[in-house]
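One protein chain omitted, others in place.
Chain naming follows the written order as A, B and C, and within any one chain the residues start at number 1.
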Amino acid sequence: MSEIQAFPSAVRVAQSWLARYRAVRAQSQALCAPLLPEDTVVQPMLDVSPPKWHLAHTTWFWETFLLKEYVPGYQLFHPEYAFLFNSYYNSLGSRVNRADRGTLSRPALADVLAYRAHVDAALEALLTETDELPTTFYELLELGLQHEQQHQELLATDIKYILSTSPLAPAYLAAESLLEGEEVEAVASGAAAWLAVPGGIHRIGFRETGFCFDNELAAHEVLLAPFELQNRLVTNAEYLAFMETGGYRDFRYWMGEGWDLAQAQGWEAPLYWMQKEGCWHRFTHHGLQALNPLAPVTHISFYEADAYANWAGARLLTEAEWETAARHFGASTAEGTWLESNVLDPQPVPADADPTACHQLLGDCWEWTYSAYHAYPGYQRAAGALGEYNGKFMVNQLVLRGGSCATPESHIRLSYRNFFHADKRWQFTGIRLARSLSE
Amino acid sequence: MSEIQAFPSAVRVAQSWLARYRAVRAQSQALCAPLLPEDTVVQPMLDVSPPKWHLAHTTWFWETFLLKEYVPGYQLFHPEYAFLFNSYYNSLGSRVNRADRGTLSRPALADVLAYRAHVDAALEALLTETDELPTTFYELLELGLQHEQQHQELLATDIKYILSTSPLAPAYLAAESLLEGEEVEAVASGAAAWLAVPGGIHRIGFRETGFCFDNELAAHEVLLAPFELQNRLVTNAEYLAFMETGGYRDFRYWMGEGWDLAQAQGWEAPLYWMQKEGCWHRFTHHGLQALNPLAPVTHISFYEADAYANWAGARLLTEAEWETAARHFGASTAEGTWLESNVLDPQPVPADADPTACHQLLGDCWEWTYSAYHAYPGYQRAAGALGEYNGKFMVNQLVLRGGSCATPESHIRLSYRNFFHADKRWQFTGIRLARSLSE
Amino acid sequence: MSEIQAFPSAVRVAQSWLARYRAVRAQSQALCAPLLPEDTVVQPMLDVSPPKWHLAHTTWFWETFLLKEYVPGYQLFHPEYAFLFNSYYNSLGSRVNRADRGTLSRPALADVLAYRAHVDAALEALLTETDELPTTFYELLELGLQHEQQHQELLATDIKYILSTSPLAPAYLAAESLLEGEEVEAVASGAAAWLAVPGGIHRIGFRETGFCFDNELAAHEVLLAPFELQNRLVTNAEYLAFMETGGYRDFRYWMGEGWDLAQAQGWEAPLYWMQKEGCWHRFTHHGLQALNPLAPVTHISFYEADAYANWAGARLLTEAEWETAARHFGASTAEGTWLESNVLDPQPVPADADPTACHQLLGDCWEWTYSAYHAYPGYQRAAGALGEYNGKFMVNQLVLRGGSCATPESHIRLSYRNFFHADKRWQFTGIRLARSLSE
Partner (left out) sequence: MSEIQAFPSAVRVAQSWLARYRAVRAQSQALCAPLLPEDTVVQPMLDVSPPKWHLAHTTWFWETFLLKEYVPGYQLFHPEYAFLFNSYYNSLGSRVNRADRGTLSRPALADVLAYRAHVDAALEALLTETDELPTTFYELLELGLQHEQQHQELLATDIKYILSTSPLAPAYLAAESLLEGEEVEAVASGAAAWLAVPGGIHRIGFRETGFCFDNELAAHEVLLAPFELQNRLVTNAEYLAFMETGGYRDFRYWMGEGWDLAQAQGWEAPLYWMQKEGCWHRFTHHGLQALNPLAPVTHISFYEADAYANWAGARLLTEAEWETAARHFGASTAEGTWLESNVLDPQPVPADADPTACHQLLGDCWEWTYSAYHAYPGYQRAAGALGEYNGKFMVNQLVLRGGSCATPESHIRLSYRNFFHADKRWQFTGIRLARSLSE
């Protein structure tokens, strides 16, 4: 069984476009370095894409949106790749059925890496040799970097799922225990504190400088009633209490569709939990690990998050509440355990953490909110293929906030809106409780 | 082919509980009077329930929630009926799989009518012979009446769907043309007017007296930006222009899931539309009818409503905007063509209607809003089985407002929240356009 | 619950074509007489067709193959009925999807009966008023009668299935007990006897006079090794022993596809068996009845028949063995309990039956053979639509022999080949054991 010791070093914000491009592209490949070619091909469920596909699709994005547009006489690496590696852009023609991504052994990983090298050479030449490029080019360059980073998070979570399907429970990273005895004693083990946020008119959405996705705009005012939220995420120990008191067997806590799904699928615990010798373990990037009771519960669907909140006599936050609270408490990524931190599992709040502060807002688990992923007021789809990037998904999904341990740092910001269907569990999702306050 | 002339007279608000009970119960049976026993059994798609089932399920509701509780020694009509006619209450045990409702020929229609008579006798005796019943009883009585009326709307729309599946296109009501030549000339045929609503803090939710569902509470304040809306619903003629300019063939107008569904199902027009001798017709409760260009388009999914709005350079209202506008313009049911009006098809705005007023807000078509059906702030599920009435559906669906021509009058109110999944088309759903205004 | 006392009297072979036509047509309607309109509409599984459909489809056959051909200026009863009631004839155009037969409430039962009357009048006029009709006409007339009788057997078994789906277990015929105490004592209760049949060259296939289906031709010689068979069908008591010794839990007795299906469907007993107060009962045309241990086991798939035979250290007969044995022992329908006998459940061998004779060969249960339903040597499909009658089904099914208690008498003959897929259980199927003999 292959167990790889070295996790690739983090991508820090680079000084130049060229340096950033190289760093981001290198990071995608570094994430796949611990894999065998066999691991890069399979698609054990529809939501998961083969790592080989992620490596090629991100490359196709550069070729399609930048090289074909801005490099005169650019030679496509292969004429069939546009069909093979288009994800969902109807504007750009037909494509491999999503469910069939895992049936294609060819092009091989080596061919995909050659594709990456071909595209990188062309794009680096463009950046190096051309003095003046139009503003639109730099906007697309930024989007390409952001897009590739989004796929890095998917790479991390898809790889986890792929390796989890084998009964051999192979480790992606060195199988050091994530739960050191000393550490456990050291972390805070008491109840979470409740922190109040005043009501009134607040402003949400992106209003900082730098990049944001179109779905974070327009920034706009919302009216909130006063509420309070817990100062940390729900822990494994707390979730275990829900399980042990029958949370998965009592429909009263559940949304109807969630209950039906949980029954049909036989859910009895979060994804990746299993009993071994009478103790709960979790499959992680580090192989099978004993449950750390103080770490945040993760890999739960919205249905489970909502049922837990009902069981606990609380509720989830709306996305407006979440963003308002995060701004109110000055959340920063300093504490987070995001992708660059090399851990790939959300960590407990340290024992010496300030009990009056609000922890784990950014970079630990994507927090399910009770807000549908809809367009903000004034949102406009972009023209052309990029109009399909965000807008067409704005129904039937829920917003998640805060970023996870698998999110690249530059994707963690107060206004960032992630979105998944209520049943999804393979992302690092978590729960934070809230309550309304009487005015 | 059976074609029934007489549509049952409307249920008006009664003076006493007994009179209201009798009137509501009679209305359900009157709706089934034009049917043959064969029509009452089938379930041509999952959303549709057999009329026989509706008649029995509403009766089961009275037996389960009122008679078993308040009539000492009440004798169940049949011990198996609780299994057969429970809809979705997990609290009340196992039940027939929803998809199998249309496979049960027994109990026969006559048995179901006997069941109704048995329960009616017991409930009427209770109302007649008992002087003082606890407040909870009257709350349940009110809920039972409301519940039965909700199933009356479903009866109307399910019957329509059932009859539509036969190539014989049988008429439920007398097949007078819904489109009289003179009438058509008389109705307003110009473009819709845009009416502005000021922004600011508005209050939505139920704050009147009388009955409301728990999902209309708590009334609460919302902050709205100024907007404008059209003074009538989108017409068949307008929708036809969307179709004829390729609306069903251009993915750019569509939500991704809607586009995929429309392709898979081969949608090219609203439900019930078909070409006949080169002209568009619609299947109606009156049989197949030529399209009335000035009547509101109906039987469209959220996906189609949203795609139409995108094509038209506009958008749908949110539910807060809808309720605010309806209150602002003093919407009333006076104009509406709801269930009691005996038409069962939404009608055009009359030619002499005030062009500065806002028409068709109540009792014409359920207007798709771009708001997820979520709990209002402070919403609490009731304890016991009735906690399953509304709360467990509060995810993955969209709110519809205003009531339709098939809605009982007392279910048409400014704060009423109806909800369906985005793909549903068998209800009388419609489109009203909106636009944001710069502040 | 409707419980009908009178079962229609049998159709005996008539003197004239007209009398036979009237008798056969009357029999189909008589079979539906105990039904409510509701019972005639539903299709609780794909193999079952609504009785209303059977009544109409058999009528469509007469209209399509005889009236349209031989009555100048014949007026179709309704132009849509050809689409609605074609079963599987590709030659005759498109048709209602088989799975949707149970979603059509219209045309109503009354309309179907009017359709029958219309066609009967035309056909009876033709028979009465025309002196000379071509031979082909009489061949089609015979086929039409045979076809309608095949649907009578399906009516009997489909009605049984339809009524069985209701938890109310309604009786189709008067609910007299099928198991009279005295009778039970009186029937033979010992082990079955083995009867030997010599090997050699035998002739199978139809060589008598009168009607046969094309699939019974050409009669041809087969070479058989000597074998023996049991002198009666396997009884419920014997099958219960298989069940109680784990027959449904031991894959070694089973064909692989049968085992997988039995696991997936949770089979633990024949179709229609259920435990009630600790005793096995069977749903029958007479309602729920206690198991008669001496009656033949029925409603079992080929997989169960084969597994039982393996468990018993025996095997099933091939169809050539079956026909050879039946001819050898001079099987006749005198003993059988076929459709005209008014019982609709296979009966035990009487206590005073000759123990050296071979019983229950004809008219009790269709006996699963271990022979694929393939064309006999020299078989030719007919030209035209009737070429689709038998030939296109000659793969992937197994032959059953002997006729059942639901088979019209004239469909019970030594060369008759019935055929079903190995998983089917809703027909009156049974088991007869065989063993090879050393030469």
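Worth pointing out:
In this section, a contact is a pair of C-beta atoms (placed from the backbone, for glycine too) under 8 Å apart; a residue touches a chain by one contact, two chains touch by 3 or more.
Since the structure is predicted, the reported quantities are computational estimates derived from the model, not experimental observations.
Taking the complete complex into account, the chain left out of view touches A, C.
Looking at A:Val24, A:Leu66 or A:Leu109, the residue that reaches the missing chain in the full complex is A:Leu109. When the full complex is taken into account, the listed residue touching the unshown chain is C:Phe302, out of C:Phe77, C:Phe302 or C:Trp338. Note that of C:Tyr239, C:Trp254, C:Trp267 or C:Trp338, the residue touching the chain absent from this view is C:Trp254.
From the options C:Ile201, C:Ala264 or C:Cys279, the residue with contact to the unseen chain in the full assembly is C:Ile201. In the full complex, the hidden chain is touched by chain A at residues 1-2, 36-44, 52, 78, 80, 83-84, 100, 102-111, 162-163, 165-168, 170.
Mapped onto chain C, contacts with the missing chain fall at residues 88, 90-91, 201, 220-223, 225, 251-252, 254-259, 302, 306, 370-372, 374-375, 377-378, 381, 387-388, 392-396, 398, 422, 436.
Here is the rule we use: only the chains that are shown with their structure count from here on.
Relative to chain C, the chain whose mean Cα position lies farthest away is A.
Between chain A and chain C the centroid-to-centroid distance comes to 60 Å (mean Cα coordinates, whole Å).
Centroid to centroid, with C-alpha atoms defining each point, chain B and chain C lie 47 Å apart.
Within chain B, not a single residue touches two or more of the remaining chains.
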